[in-house]
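Note that this complex is displayed minus one protein chain, with the remaining chains in position.
Just so it is clear, A, B and C label the chains in written order, and each chain counts residues from 1 on its own.
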Amino acid sequence: MRSIIEYFKEIIFGVWSLLKGMKVTGSYFFRPSTIVTQKYPSNRNDLVMFDRFKGEVIMPHDENNEHKCTGCGICELNCPNGTIEIISQTIVTEEGKKKKAIDKHIYRLSMCTFCGLCVKACPSNALAFGQKFEHAVFNRALLIKQLNKPGSKLKKGVE
Amino acid sequence: MEEKEITNLTDEHQEYVINMGPQHPSTHGVLRLKVSLKGEIVKSIEPHIGYIHSGIEKMCESITYPQIIHLTDRMDYISAHINNEAVCLNVEKALEIDIPDRIKVIRTIMSELTRIQSHQLWWACFGMDLGGLTCFFYGLRDREKILDIFEETCGGRMIVSYNCPGGLMYDIHPNFQKRVKDFIKYFRKILPEYDQLLTGNVIFHERSKGIGTLTKEDAISFGVTGPTGRASGFSCDVRKHEPYSAYDRVQFKEILFDEGDTFHRYLARIDEMWESMKIIEQLIDNIPEGPFAVKMKPIIKLPEGEYYQRVETARGELGVFVISDGNKNPYRVKFRSPNFSNLSVLNHIAKGFKIADLVAIGGSLDLIIPDIDR
Amino acid sequence: MLPEIVALNTSPTLSVPWWKVVYDFSALTDWIDKSLHNSMSPFWTTITEMLIIGVLILLFYALVGLFLVYAERKVCAFMQNRLGPNRVGPFGIFQTIADLFKLLFKELIPIKNADGFLFNLAPFIVIIASFMAIAAIPFAKGLHAIDLNIGVLYVMAVSAMGVIGVLLAGWSSNNKYSLIGAMRSGAQIVSYELSVGLSLITIVILAGSMQLSVIVEAQRDGWFLFKGHISAFIAFIIFLISSTAETNRGPFDLAEAESELTAGYHTEYSGIKFAFFFLAEYINMFIVASIAATVFLGGWMPFHVGSWEGFNHIMDFIPPFVWYIGKTFFVIFLMMWFKWTFPRLRIDQLLTLEWKYLLPINLFNVLIMAFLVLMGWHF
Partner (left out) sequence: MDKIQLESFLKTIASGVEIKEGKQYLEVTVPSSSLHQLAKSLKEKEESKFDFLFCLTGVDYGTELGVIYHLRSTSYDHTVVLKTRTADRENPILDSVCDIWETAEFHEREVFDLLGIKFKNHPDLRRLFLDNSWGFPLRKDYVDDINIVTK
């Protein structure tokens, strides 16, 4: 007799537990307002990334096309996997002194792991993280970027 | 054509060998299990690993200590923050640096958030392994909220790279506390839904109770740690035994069960989420003021010697063993990864069960393949 | 010569106003039948009628398949708190059509060492089995391809044939996962066929006939689900569970079991052959749902409540076809709800459920129903 009671108890508890599960899914079915899906490519225009989001490494330039990179090479040293390469040149300053300056700041996006060591180590805050994240291109060579814009020069007062 | 001799067939010849993986929906990565079956019963399992071996230990020998951190992110990528913390703690211990309280508290909060999101992902995948596809979406939906917190403060979602020797990369975002509190409030409401959907479900009980039982002795002998080991009664929570960061000042319970089957491995993780939320609640309003990083020398050199740091990741005990010869590069780094030991027990506990149980057991071990291969 | 011309000139007309056809399709079918008889010999009339029905069912089949795939995606998406298809067309309604074209154009990958003939035959067996079952279903009053006097038995027998296709598919693919999936499916369907049969027998006892049109007609004053109260309700629940198992769906999808067997018996199929399996799964679901609707929920009969004349009149105003579709989709929704909520059972638990729970309860239930009918304790 006891086993028969157990048998039916089992069935009733089993069905009850299943109904509880169905309540959860069913309640979401009738509450479409809780849907969290973002329609990504169509919400692109008003998509705001967090300001610290590490999309790529950029070198901010001001309106006079001036950057803060002195070409010291600390970022290159800090980079764990050779993403950054600095090609420097020697220029003559206005006072007539010879000085090392940046020629090309090469950044290989395809190798970057976004560890943030270059940005953190930069003594003159020349580097920053950009929020752009759509990096897909058809040619791998396009992922090798030059961070200092052509014709740009060092901002005054940055050593 | 002559017929082949079919006499003298041993049991071995009659085994039905299938390859689960490297591409298989339930191995969660490139794990390959060579499974010998007899009917549906699993006779033996032979894990083949190394498909994603990346030589992290070798790479570590040629880079500096701060640079190691971004590699540890990629080991157990679901609990990246805790891996980072292990390396940082090891370096700080070797250099005997005092870490301000603020850093410790923030690290603890982040670690616990990492643990919750890891368990959420595990819950999602475990539900999917058992055929309840809806679990996957609920788990990932809630995990997204933590990833947003990470993204706002650390700039990365999974691969956070937020720690550095001597502190943190940046201070926490001004919204951090509010967002974490919102999340805890939200998740306290949602977690009972997980229970209704899966924990109480009679089919789930049938699928998981008494399946893949691991005894305490075996758990210790196989070095199975984390929730998997604790479900077998092996008290191995590093947070309790060797408190690091701010774990010595918070109240929490080490979840221990004696049964050691799939169901209790599941319960251990669900309960750990509740405990993690408790830890976060104790700390989130009491983040002390102070600097977010200690000033370190530009080139970090560890004194000669051997340093071992244990931390509790979401999957078990992670050990970082550094042998330094006094240079800026370590002489040898060894990561004692929890998944590596947890995998080794699979053959032992899944033998004799059905192939569907193998999937359940594999899911309950919560394996992350890059952590096994390193 | 002359009388025929006369007959042609007095072409038959619809016996009812055209808008009333939706309430009784027999007027329309009679009219078509008479018109065809007027123009050709009885033999060719039959052939033409069969052709028309064949084309209509094919069309219906494709439409229902497309719609069900879309519905399933949307339902599961909403249950999982996401949007589901929303790219192709408004609310993604053309998504399945896009998928259909994708599957049509995909390469049919030949499998090395597979049994070519059986490998190609299997999807057809599966799809023909579901195709044959659809013929016996009464869609609305007078909209019934063939009204067999053993309709219930026929539908059960024919829909169970699909398992042969599944077994063949698994065996001929030369894939270990497929074979395990096929064997599971075999064991599953053989056992669950019993429960489906017995739960239908329960209602057959109540209705006193196996003819589907008679069963529907008997529910004019109340659905069998309410007429047979407890016993019918138990039979309905068991029918839902076992028919879900029979269609390899929901918590019983062991034959596919994607987390264990990748895709089970159709692992090696691609392109349109895969689409056949896929379509057959949804049509089978539609068939079992329509049987459930016909046998338990009154088929195309409107919902009537005892002596509420006004209410019954309003219900009568809704066309039978709508009633039928509505009930069928309600059952389909229940089955989708099961699928997207529960974890999968293990093969031994699946058989335990059948042999230790469903079958004894079912046998007992048949007895109860026989007793109820004997004593006249039903409504």
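We adopt the following convention: a contact is a pair of C-beta atoms (placed from the backbone, for glycine too) under 8 Å apart; a residue touches a chain by one contact, two chains touch by 3 or more.
Predicted model only: the values in this text are computed from it and were never measured.
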| item | value |
| --- | --- |
| Neighbouring shown chains of the undisplayed chain, as defined at the top | B |
| Contact partner of the left-out chain, one of B:Gly223, B:Gly260 or B:Gly363 | B:Gly223 |
| Contact with the hidden chain (one of B:Trp123, B:Phe137, B:Phe183 or B:Phe234) | B:Phe234 |
| Among B:Trp122, B:Tyr194, B:Phe263 or B:Tyr307, residue touching the chain not depicted | B:Tyr307 |
| Interface with the unshown chain - residue positions in subunit B | 49-50, 53, 55, 57-58, 62, 94, 218, 220-223, 225, 234-236, 241, 305-308, 310, 317, 319, 321, 323, 332, 334, 336, 340-341, 343-344, 348, 373 |
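By our rule, only the chains that are shown with their structure count from here on.
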| item | value |
| --- | --- |
| Nearest-to-centre chain - CA centroid comparison | B |
| Rounded Å distance, subunit A centre to subunit C centre (Cα mean) | 51 |
| Whole-Å gap between the CA centroids of subunit B and subunit C | 46 |
| Contacts with 2+ other chains: residues of subunit B | 134, 141, 197-198, 201, 203 |
| Set of subunit C residues in contact with two or more other chains | 79-82, 340-342 |
| Complex interface listing, subunit C residues touching subunit B | 76, 79-82, 176-177, 180, 251, 253-254, 257-260, 262, 340-349 |
| In the complex, subunit C residues that touch subunit A | 75, 78-83, 86, 337-338, 340-342, 357 |
| Contacting residues of subunit B [partner subunit C, same complex] | 16, 18, 24-26, 40, 127-138, 141, 197-198, 201, 203-204, 206-207, 354-357, 359 |
